[in-house]
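Note that one protein chain of the assembly has been removed; the remaining protein chains are unaltered in position.
Moving on, here comes chain A:
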Amino acid sequence: MANSTAIKVTNLTHTVTSNTGNLTILKGINMEIQESESVAIVGSSGSGKSTLLGLLAGLDVNTSGDIFLYDQPFSSQNEETRALMRGQYVGFVFQSFHLLPSLQAIENVMLPAELKGDKDARKKAKELLDKVGLSHRLTHYPNQLSGGEQQRVAIARAFASQPKILFADEPTGNLDEENGNLIIKLLFDLNRSQGTTLVMVTHDNDLAKMCDRQLIMSAGHLTENKL
């Protein structure tokens, strides 16, 4: 299978200013992630995993270096263009779900399609909630759902825009084992069925091992874990 490059990172450096002085979190990172690949980024707390994820998704601006999505410059774009590219390529699943509390489950899932002006947003959202097994919870609000259910809504929302790349930040971090396994199964199933590239930050080695590749973040450097 001739995969194209979904994400390309060259010489990525990120420095933040804190009250104790400048702190370089990422030190010259280079990597490539191919389309449809699943990649786990592991490392200890504070190693810079989430920072890297934020930069890859264009949520923050790096200090130097470049990030490309499908060969298009991404990190060098302004916020407006990055947002448009996010809408086009990227989906998210967060550790703390980040559903909008004022919206019902179905409305949360409709959001990405609505932002693109999709007229079939509701129908598609319904199908996706059906896929994650929540067709009976469409009009529930997030605080009426259990943690596992909330994360399933979040996954449905992430796939609603049919993203080419899905970023997941500790997707099972707030869940018990049973719910965690359910979520992981869902993520990988959808990843495979839709050909989505999956980039996941996790502490969980078992989960990491389910991915095609494991990248280890340590003291601002990224190394490949050759098993």
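Keep in mind that, in the parts below, a residue touches a chain if its C-beta (ideal position, glycine included) is under 8 Å from a C-beta of that chain, and two chains touch if they have at least 3 such contacts; residues count from 1.
In this section, contacts and distances are computed from a predicted model.
When the listed names "Assimilatory nitrite reductase (NAD(P)H) small subunit", "ABC transporter permease", "Sarcosine oxidase subunit delta" or "Phosphoribosylformylglycinamidine synthase subunit PurL" are checked against UniProt, the chain not shown comes out as "ABC transporter permease".
Listed residues A:A57, A:A156, A:I183 or A:V199: the one in touch with the omitted chain is A:A57.
The missing chain, though absent from the display, is touched by one residue of A:T15, A:Q34 or A:Q88; that residue is A:Q88. Residues of chain A that touch the chain left out of view are 50, 53-54, 57, 59-60, 79-80, 83-84, 86-88, 90, 92, 94, 98, 100-103, 107, 111-112, 114-117, 143, 157, 161, 169.
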